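Only one protein chain is missing; all other protein chains are in place.
Residue numbering begins at 1 within each chain, and the chains themselves are lettered A and B in the order written.
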Amino acid sequence: MRRQSPYPYWFVLPAAVVFVVLFLVPTGASFWFSLTNWDLFEARFIGLENYRQFLSEPFLLRGLTNTIIFALVTSGAKTVLGLLLAVLLTSGIFAQGFLRSVVFFPVLVSTIGIGLLFAEMMHPTQGVINVALGAVGVGGPGWLTNPALALYSVALVDIWRGVGLATLIYIAGLASISPEYYEAAKIDGATPFQQFRHVTIPLVWPATTTVMILSLIGGLRLFDLIWAMTRGGPGFSSDVLASVIYKQYQAGFYGLSTAGNVILFLLIATIVAPLAYWLNRRALDL
Amino acid sequence: MTSKPISTIMLTAALSLAGGSLAAEELTLLVGSNPDSIAIAEALTAAYSERNPDVTFEIETRPGGSEGDNIVKTRLATGEMTDIFLYNSGSLLQALRPARTLVPLDNIPNRRNILDSFMRTVSDDAGSIYGVPVETAMAGGILYHVPTYRQLGLEVPQTWAAFMANNARIAELTDKAPVIQTYRDTWTSQLFVLSDYFNVQAEEPDFDTRYTNNEAKYASTPAALKGFERLQQAFEAGYFNADFGAADYNDGLRMVATGEGVHYPMLTFAVAGIQQNHPDELDDVGFFAQPGDSTDVNGLTVWMPSAYYVAKGGDHVDTAKDFVNFVATVEACEIMTEAVGATGPYLIKGCTLPQSVPAAVADMMPYFAEEGRTAPALEFLSPIKGPALEQITVEVGSGIRGAGSGAELYDRDVEKQARQLGLPNW
Partner (left out) sequence: MVGLASFAVAFVVFVTPFIFVALNAAKTAAGAATLDFSLPKEWQLWTNLVEVVQARDYMLLLAYFNSIVITVAAITLLVIFGAMVGYVLQRRRSRWNSVIYGFVLAGLMIPPAVVPTIWVLQELGLFKTLHGMVLIQVAYGLGFTVLLYRAFISTIPRDLDEAAIIDGAKPFQVFIRIILPLLKPVTVTLIVVQSITIFNDFTHPLYYLPGRANVTVQLTLYNFQSQFVSQINLLFMNILLVTIPPLLVFIFFNRQIVAGMTSGAIKG
């Protein structure tokens, strides 16, 4: 008999059972349905017709560009701001404990709540934001009603909502760095910036990996906030892939929407898998 | 944990000892979460339980709009529907595959009370009917602020040109918005196009069949294209309220009730909303049909109300049928009127409106009294309604896209819908 590993695979079992039964099996089934004309009651096999139809959606290209812009802007901002805030909030500044809590507050509110709140605050004529801008003599734009701006307004709110989580992950990551490294760096005469560059960034790398992957996937998949704030509008101007897919689902085109899901998954996998591989390689090298 | 079954058993035992009556039944009823639907469901079930003390109801709510459609379809497809549920009639009902998922109501005694015009919208190809109407028919047209009209000496327009002339007067003489648009609720943007259908069918009487058969298109049928063009004209003339992109349906109701805006293209069910939100201004709001090109052709596009349906496979089908049978009575109409008021003609024979109705409803009734002055909306004549119309009309109404391009895009959307439905000729 083989010697038992100290890390036996049965550890994976409880999670695997739940995951396979409630996630993988239904997902597998839905791949089949993406090849059918499916109204939930009957599924008629139509081959790749749904994929053809989805890829010829009039607003697919716009949705695709918007998805990528949104994911890059939000994940970039969350990573950078999250790290900076985490460093700031572990440096012993004024009201540190309070600020740590405050940065996390938006995470606590549900998407529906955030959607309602910001739709009111970003109202072009009565909204608090534009009223405040008006008071200092600046004419605020139609945050959510200007087709050129709507997507970025939602991105801004998404960063506001998500940066607290990134900060929290970074704070936990910073805490796992042994103070000895900083002491050694100080003895070598490193400036605070050099410490940040040569101690903090490399040693906080696992946290960076996590924040980047999570926020990138989250950004590519984002649906709820877009839907709560603009529903992809005005018109189709802030549509992302996930909202295009949802609209097919909403219209009762279930086969078509599952085909869209498969396409979205492939897109995410193409972007995220190499990135995850690269980030992990770097983590091993360090 | 154990006490509940025991007490239920004891209760059942007590009931059967008391008079050998039927065991108590609890039915479930799913309605939209808007206040009218809930109020009506509560009033009707209370009245029914009063007559049948053994039967009680649990009312569940679901989101409205197309999110609600998904809930209904999902629950029907998985066999988890409530005993009775409220849902649209017309093309949306057909998507539920009624013959497969719903109990036919052909043999309920009060079937003969239901007007033919409604029965057509809740029946399948084989002629079975599935639904009993809840609330009244409604019309799509233009709600207007009566005091402003009086103050400026305007007359109800009979043609589109007269309508635009009124708008010009309002823009010139007041700081009110001549036309109210509320694109935060995107569905409200479709009204100029949808309510124009009376005018479309007056000019092209067979548009509905040719449209369903892939022969007539919005972009290439001048009469059908006009709805889009009218929306574009109103935008280009600058007649909309300043916050039209961010205002929602409730803002629209407020504006037309208080006179911040003068015309609101809308369905008349909005009268119930005004009654609830702005009861004091209710009689300041009047109504007229969306005018067309000539005074000779002037009529209403009509929407049928939602209906109660009985889902197949429930445990209480017979009681559920008895309940919907009760809903098809004059008495039930009166209960509904008392609960939320009436905003149009009922579709149950013998039901009448109360003596005093809101001004907008009074304005709408004469159209129904005359022959040939109403036509059903296209969604009750054809199974195809493209799902993206509301986004397209937002684009046209916001100047992002012209009317012609919008109509072409809509034709593509319609084509997708027809192919998904598997219709012949597409």
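To be clear about the criterion, a residue touches a chain if its C-beta (ideal position, glycine included) is under 8 Å from a C-beta of that chain, and two chains touch if they have at least 3 such contacts.
A quick note: this is a predicted structure, and the numbers were derived from the prediction, not measured.
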Which displayed chains the hidden chain touches across the whole complex: A, B
Option from B:Ile59, B:Leu115, B:Leu152 or B:Ala237 whose C-beta touches the chain left out: B:Ile59
Options B:Arg75, B:His145 or B:Lys385, residue touching the unrepresented chain: B:Arg75
Omitted-chain contact residue, chosen from A:Ala77, A:Ile217 or A:Val244: A:Ile217
Interface with the undisplayed chain - residues on subunit A: 4-9, 11-12, 14-16, 18-19, 21-27, 29-30, 33, 40, 88, 93-95, 97, 99-113, 116-118, 120-121, 123, 126-128, 131-132, 160, 165, 168-169, 171-173, 175-179, 206-207, 209-210, 213-214, 217, 221, 223-224, 242, 245, 254, 258, 261, 264-265, 268-269, 272-273, 276, 283
Interface with the undisplayed chain - residues on subunit B: 32-35, 38, 58-61, 63-64, 71, 74-75, 77-80, 250, 273, 276-277
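Following the convention adopted for this analysis, only the chains that are shown with their structure count from here on.
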Subunit B - residues contacting subunit A, complex: 66-67, 69-70, 73-74, 76-77, 95, 97, 100-101, 183-184, 186, 242-243, 245-246, 387-388, 391-392, 394-395, 398, 400-401, 409, 412, 416-417, 419-420, 422
In the complex with subunit B, residue positions of subunit A that touch it: 37, 39-42, 44, 53, 58, 119, 122-127, 142, 144-147, 231-237, 247, 249-253, 256
